[in-house]
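As you look at this complex, bear in mind that one protein chain is not there, while each of the others sits in place.
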Amino acid sequence: MTVDAFSPGYVELQVTTNFTFLQGAAHPEELAAQAAVLGHDAVAVTDHNTLAGVVRGHLGAKTAGIRVIVGTRLNFADGTPSLLCLPTDLTAYSRLSRLLTVGKRRAEKAQCRLSATDLFSPDGIFARGAGQVLIAIAPENPGADFPSFLSQMRDELESETYLAATHLYRGDDTRRLAQLADIAKTARIPLVATNDAHYHVPERRALADVLTCIREHCTIDSAGHRLTLNAERHLKPAAEMARLFRDYP
Amino acid sequence: MPAEGDILQRLRGRIAAIERAGNGARADQACLPLGVSAIDDHLPGGGLATSAVHEILDGDGNNKTKTTENKTKYPVRRKFGESPSGPVTAFAAALAGRAQQARAAPVIWIAPRLPGRESLYGPGLLSFGLDPADLVIVRVASDSDFTKTALWAMEEALRAPAVGVVCAEIEEMGLTASRRLQLAAKTGGGLGLLLRPVSRDASEDTALPPNASISRWRISALPGAPPEAPWLPARLPGQPRWKAELLRVRGGRPKTWQLEWRDDGHDTDTGRNSSQPAGGFALVSPLRDRPVPQKTARPPIPHANRQARAN
Partner (left out) sequence: MLAAPEGGATRLSAVTLTARKAGLFPGQTLADARALSPELAVHDHDPGGDAAALDALADWCRRYTPWAAPSGLESGGAAGLWLDISGCAHLFGGEVAMLDDLTGRLARVGYTVRAGLADTTGAAWAAARFGRPAQAVTIIMAEGKHPETLAHLPIAALRLPPETLDGLDRLGLRNIADLAALPRAGLARRFGELPARRLDQAFGQIDEPISPRAPAPVWRLRTAFPEALGREEDIAAAVRNLAEALCNRLARAEHGARRLELCLYRVAGRVDTIEAGTSRASRDPDHLMRLLKEQLDRLPEPPTSAPDPLSAAAEAMVETLTLAAIGTEPLHMTQTGITTGLPNDTERDPDALEQLVDRLSGRLGANNVRRFSARESYLPERVQTSTPALADKQPKTAANTPSDSPWKPALPRPPRLLTRPELVEAVAPVPDDPPVMFRWHGHLHRITRAEGPERIAPEWWRTPDAAAGNTILDDDTRDYYRVEDEDGRRFWLYRNGLYDRHRNADDPPKWYLHGFFG
């Protein structure tokens, strides 16, 4: 079913809703409705270490007449690069939710603690990635071990593995995309375009900034670089995404 | 990446400079190496003499390599805001930054006050190694008294032993005034850099009135390097390059180099900064311009890591 997501019609696969506490700046329903307006035939809901948003996302998608792609963004406590995990069947889904439950039990209230061991250990909870679509998210400055991490994902996890590429108008996007493309080529995994959406329309940037301030316990004037540079993290039409990634078909 | 030998040489140069300075040696023997052995070896004393004033001219008005037609394209250099060009600013900032680090002393920058015009920008200066937090800006009203007042300020600053470098954007300069500056620099021990925003017409060097500066440079922009990593699109800008002409130097011969700014602190592949401070000068190597695409040139994937993580 997710295979459709990579066909010419674009689907946003990296979506943070307001079910990620103080990060996402839109309801899953709003995101689903906007995705339908833009002509996407599905929208993903990938909150951080939680599946809490998928039910509302599902309802919203149903109303909007599109599909929802259920998933989670896995953030690790030990510096392992984040992953989007999109289960394709019920077993894969239940293994993902078990992983999250265990992670939550380890940590304080409303937190979830995961490490690389959870991901890679053959007899661990995750029990390898069979049935999952995994999309790695490159860190800000991909170190020398990032390509090896990708190779390890590809080789050890029995799942479809991709590398997410974003074009967020940060100035160095051309450079960064070229670098990611090179890494992906080296690690022999395909590149997939996402926009790391945090809200459905650009007008929500202000709300996202306010959430950042609450999260970071700072005032808007002192928040500095923790705020968003621009208002580009919204859902974008397929043509726009195709233009941004035209060098990487 | 600079070769290991290069780094060693640079370190030796710096140690030597520190020793020269620390031993109470005569002030006029102390030098500020540029960190490029080809230039440092050419300069008497192994670098720019500190306790002295040097001149940096702006070459972008009349780049010698350009055709006459090009020359007339910039009839008035003043349009650039009467401030030194980017390359001159960067070159001076790089020299000042090196001195700032070597002497752990602040930098004074004297410039005309031009409301609404271009001004020094800290983040940009920092990328050439000059720490803006340790910089004192002196603004002199750009009226008829400008030259007199700016020279006074530069002399005062040079005379102060607490100051490492004094940069001054002064256009006009008489022989007597430049002698006074030289004397002040000898007293204070700092490095004086005169940035002369307008370099006059063609036979510039002879047209400029004689003065007592120890050396005279002219810096112009050169088309920059292509991006370093072979996989990057060639249309992206790479490291900045300048033509550095040493027009004259006391006790040495004129020479011209093609310089490149090697920003070690900037990961040239990603364009983002690593934690290291700024880099240094390097000669333009003709080899680097045409990188031979080789498979082995890429860092091999370290598989050792993978073993460790799997267990």
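Note that the chains are named A and B in the order they appear, and that numbering of residues resets to 1 at the start of each chain.
Criterion: a residue touches a chain if its C-beta (ideal position, glycine included) is under 8 Å from a C-beta of that chain, and two chains touch if they have at least 3 such contacts.
If you're wondering where the values come from, they're calculated on a predicted model, not measured in any experiment.
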item: Among B:Leu34, B:Val138, B:Ala229 or B:Leu246, the residue in touch with the chain that has been omitted; value: B:Val138
item: Contact residue for the chain not shown (choose from A:His27, A:His40, A:Arg95 or A:Arg205); value: A:Arg205
item: Which of B:Leu57, B:Leu95 or B:Leu125 contacts the chain that the document leaves out; value: B:Leu125
item: Absent chain, residues of subunit B that touch it; value: 21-22, 24, 27, 30, 50-51, 60, 63, 66, 70, 73-74, 79-81, 83, 85-87, 89-91, 93, 100-101, 103-106, 108, 113, 115-128, 131-141, 149, 152-153, 156-157, 160-163, 186-189, 220-224, 226, 235-238, 240-242, 261, 266, 271-277
item: Missing-partner contacts on subunit A, residue numbers; value: 169-172, 174-175, 202, 205-206, 209, 220-225, 227-232
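One rule holds in what follows: only the chains that are shown with their structure count from here on.
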item: Subunit A-subunit B separation of Cα centroids, rounded to whole Å; value: 45
item: Of all residues in subunit A, those that touch subunit B in their complex; value: 116, 120, 140-142, 144-145, 147-148, 151-152, 156, 172, 174-176, 178-179, 181-182, 186-187, 247
item: Residue ranges of subunit B in contact with subunit A within the complex; value: 227, 229, 231-233, 236, 267, 269-272, 274, 298-299, 301-303, 305-306, 309-310
